[in-house]
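Excluded from the complex is one protein chain; the other protein chains are retained at their positions.
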Amino acid sequence: MSNFRRPINRRSLLKAGAASGLVLATPTIITRNAWADTNFRNDPTNSKSVTFGFNVPQTGAYADEGADELRAYQLAVKHLNGEGDGGMLNTMKPLSLEGNGILGKKVEYVTGDTQTKSDAARASAKRMVEKDGVIMWSGGSSSGVAIAQQSLAQEMGIVFMCGLTHSNDTTGKDKRRYGFRHFFNAYMSGAALGPVLEKQMGKDRRAYHLTADYTWGWTQEESIANTTEGLGWETVNKVRTPLGAGDFSQYIAPVLNSGADVLILNHYGKDMINSLTQAVQFGLRDKLVNGKNFEIIVPLYSRLMAQGAGENIKGIYGTTNWNWSLQDEGSKAFVKSFGQEYGFPPSQAAHTCYVQTLLYADACERAGTFNPAEVIKALEDHQFDGMGNGPTLYRGADHQCFKDVLVVKGNENATSRFDLLEVVEVTPSAQVTYDPEIFGGELGPYKV
Amino acid sequence: MEILNVSNVNKRFGGLKALDEVNLSVEQGHVHAIIGPNGAGKSTLLNCFVGRLIPDSGSVTFLGKDLIGAKPHEINQIGVSRVFQTPEIFGDLTLLDNIMIPTLAKRDGAFSLNAWARVDGLGEIRDKALHMLEDVGLAEKKGMIADSLSRGDKRRLELAMCLVQDPKLLLLDEPTAGMSRADTNNTIDLLKRIGERGITKIVIEHDMHVVFSLASKISVLAQGTVIAEGKPEDIKGDPRVQEAYLGGAHV
Amino acid sequence: MDAIVLQILNGLDKGGAYALIALGLTLIFGTLGVVNFAHGALFMLGAFCAVAFNHVISLEQVVVDPTKITAWGTPLETRTPYIEVWLGDTGTTLLNYSVPLSILLAVPLMLLFGYVMERGLIRHFYKRPHAEQILVTFGLAIVLQEIVKSYFGANPIPQAAPDVVRGAMDLGTLIGFDPGTIVYPQWRIVYLFFSLGIIGSVFAFLQFTTFGMVVRAGMADRETVGFLGINIERRFTLVFAIAAMVAGLAGVMYTPILPPDYHMGMDFLVLSFVVVVVGGMGSLPGAVSAGFLLGILQSFASMNEVKTILPGIDQIIIYLVAVIILLVRPRGLMGRKGVMET
């Protein structure tokens, strides 16, 4: 380890002015020794509190999703510090947290803007680590950004708890020891969708893919095509579309006469809202092909996407990590707690971020230390329940959570403006579990 | 000795014949004036000398070198400078810079990646430029931004920019247009002084006072052709010239 | 064959949209000589006129039922738009026609906004370098979109077309193709005719009115017109307001195709600049033909047959065409010499 890495222990901008003199005056010899084996970056041992970093998109297309994530994080911090009604702390099993912070230290937090850009997200994360002294950071709304932050986490020796990221690569070929994902992935979407599609649409179908032309799109296209081809469906075509194309009509028009009777949209966010809206306008849903109703599938759904696409999502199938209408104790507790704080139910992005924060805190409590090497070990292969997804395993081999996956469809009789998705089936985690070897990748060392 | 030869130059703009079989021969050391009514093709002809326009046919040679198809900077580098009807100067630069640039262009050629020297270390170039500014009476304004000069001063500046290069041939497009009588006379004096350096000049001019004080030879252009050519006193009396001008000028 | 007809149709449709968005921009270039980086924001404001109109007419009467509680712990609310409460079926119809009706709001609002923007800001930048025009209009664009974001959020807000034109129609049967082969969304056809109509009106306005003649003369030579004792300034203000209105209308009518969000202006900004420049700065016919040209080429480049030969061509076609045209024709398709060349 080099002598040039010095942990910087300043917690907040406000104190920075007063503290800066002190930090610069810290004799190098002490910090050098402090970086021994049992110690780690941003060690909060001598501090009364610990700081988390919440790095979410505050500008750009995913700003609303980021805002919802931030609400969830603030709620999680409240609950950890014993304020509010406790939310999922009441339902989490096993539970080591006591509602007095973590290991007796109060939880504080700093925020940052990822802009949904890798460079900006890493810059913001580095600020949290270098300036604000965070012990863990979390958040995000895109796989590319999550992967970029995850590798930074490994370099920095600070744990990163991914927010919303759905690419297989996050816990596949780009997995990292210091990165953890609670959210599900494209493979699991495919595996969960398979049986439902078979039941609803039969075995003799011809599918046409429109895929966002970047890594997440490709992994989802591959996973879904594997599933549908396994059912006996024929893949008519896979067409790549530019990211942020806005108008997808030139890609949708050829679908009409391609002989396909299913359109699969491997798009996310604004791209999905636009392509779905436009596909419906082309009359695809009213079409009869080969004597069957034409169907559109959106493998990854989110509530914000459903809101953006409006009427057009009615009856369209997809998967989601979690939905507020679930009736288990954990979900009910979380929805109630979130709704009372903010006046509306949480999104799946909010849920995964909330859960990630609690899981990290719980792991520290169980490990009895903030030392990331120990916390990581406590998270790996940890089994828990009561967090809204049923019994869940945080698999040690790839840092992916395995839990039930929800197959949903756009609600045709919504009772409120949040009641957009109807849960069609809860696919048990056993059906979506896979061998970690299939995606390769290398986690890397515990100590960096 | 002939310095510039123009033979059978034609130029059309759409249906309009701007230059029609123009022939011209300019002798070394002479001041050759080109006069003619508006739209006679004087400026078009000048543009054909400096690479701004390419004639449809005919040839233009300068000291035996073909000028047709050559780029403006190449033509300047072999010794042809031009003063424009509306002064073309470096408006946002200082007067001194305006003169130093052509001086450097003369010394270093069309391109030189001279990024390491300091302008304020170029003593010789600077002295030459300052000297030139004195010559045209602008020395005390050397630090001013060129755009803030009066129109007459701008013309003098442009003239200085051409003179500092010691061109072999100087093209002057109405050098005194818009000047007061006093300024005009100053400019005539200045141009006469240059004459002493042996610079050949082609002058386009409306002001016959200027023409007859300077020119040693005059060509009269009308509707794209040379209708008369000769010494000033011959031209004065030429009936074709008077007809071309229709008494519009005080010939 | 039907695939090609479909792509030509699609190209025309895209081209109409591009031309309409670029029209106002080139009008501002040509008359005022201003590089308006806020043009995308004007397009976005137009779209949000539709959103705002929809919000207003669908204001809801909220009936709270305290005996029932939602899953998130708040009392159950039943919401009905006031307009339906008051007007019954007529109200429902009005809601259904919200997008076309919002033109009534967008026209005065965008004219007013354009007027204020020109008088308050743009006017002071006529003589300033283009770089400064870019900076100030870009700053304005950011401010506008952030204001919209802070009120409407960042997520796209869907706007439905009226029911009668919501679906697709079979155009193929009209021109002798098999039924079901040339099917195209009705709203897109409406949009194509709408953009042709607006483009035509702007042309007619400039061609056949005295006002238009003065503006065209001003485009050609501003100083001379000034000498004639005509107050060109005031006319230019109106030109800017009209350009803002055209951008706004393009935005209003585009909402059913692309659910509007605060950032949509930036997404169209680069594209509209490319269209204007390819057409030639300040040339209205140039901008329109460039719009259609780029639209059609983009549609064709997106065909699978083309993409298999040239992978990724659909991603760069617009820019590639722009480069080629600018190299072959220095001032774009119909640009005039000396405009925006320094």
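A, B and C label the chains in the order they appear, each numbered from 1.
One rule holds in what follows: contacts are C-beta pairs under 8 Å (C-beta built on N, C-alpha and C of every residue); 3 or more make two chains touch, one makes a residue touch a chain.
Assume contacts and distances are computed from a predicted model.
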Complex member absent from the view - protein name from UniProt, among "Sarcosine oxidase subunit gamma", "NADH-quinone oxidoreductase subunit H", "Na+/H+ antiporter subunit C" or "Leucine/isoleucine/valine transporter permease subunit": "Leucine/isoleucine/valine transporter permease subunit"
Chains in view that touch the one left out, judged over the entire complex: A, B, C
Listed residues A:117, A:303 or A:409, member touching the removed chain: A:117
Among B:4, B:22, B:35 or B:89, the residue in touch with the chain that has been omitted: B:89
Residues of chain B (touch criterion as defined above) contacting the omitted chain: 50, 71-73, 76-77, 81-82, 84, 88-94, 96-97, 100-102, 104-106, 108-122, 142-145, 161, 165
Where the unshown chain meets chain C, residue by residue: 35, 121, 124, 128, 130-132, 134-136, 138-143, 145-147, 150, 266, 270, 273-274, 277-278, 281, 311-312, 315-316, 319-320, 322-323, 326-327, 330-332, 340-342
Residues of chain A in contact with the chain not shown: 2, 4-6, 8, 12-14, 16-17, 20, 23-24, 58-59, 63, 66-67, 70, 109-113, 117-120, 122-124, 126-127, 130-131, 143-144, 147-148, 151-152, 154-155, 169, 174, 213-216, 240, 242-243, 442, 445, 448
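Everything below uses one rule, namely that only the chains that are shown with their structure count from here on.
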Arrangement of touching chains [line / ring / star / complete / other]: other
Closest chain to the centre of mass proxy, which here is the mean CA position: C
Chain A-chain C separation of Cα centroids, rounded to whole Å: 35
Per-residue overlap in chain C, given as positions that touch at least 2 other chains: none
Chain A residues within the chain C interface of the complex: 60-65, 67, 213, 237, 239-240, 242, 244, 246-247, 249-251, 253-254, 256-257, 270, 273-274, 277-278, 281-283, 286-287, 304, 307-312, 324-325, 332, 335-336, 338-340, 343-345, 416-417
Complex contact set, residues of chain C against chain A: 2-3, 6-7, 9-11, 13-14, 17, 70-74, 77, 79, 149, 153-161, 166-168, 180-181, 183-185, 187-188, 256-259, 261, 263-264, 267-268, 298-299, 302-304, 307, 314-315
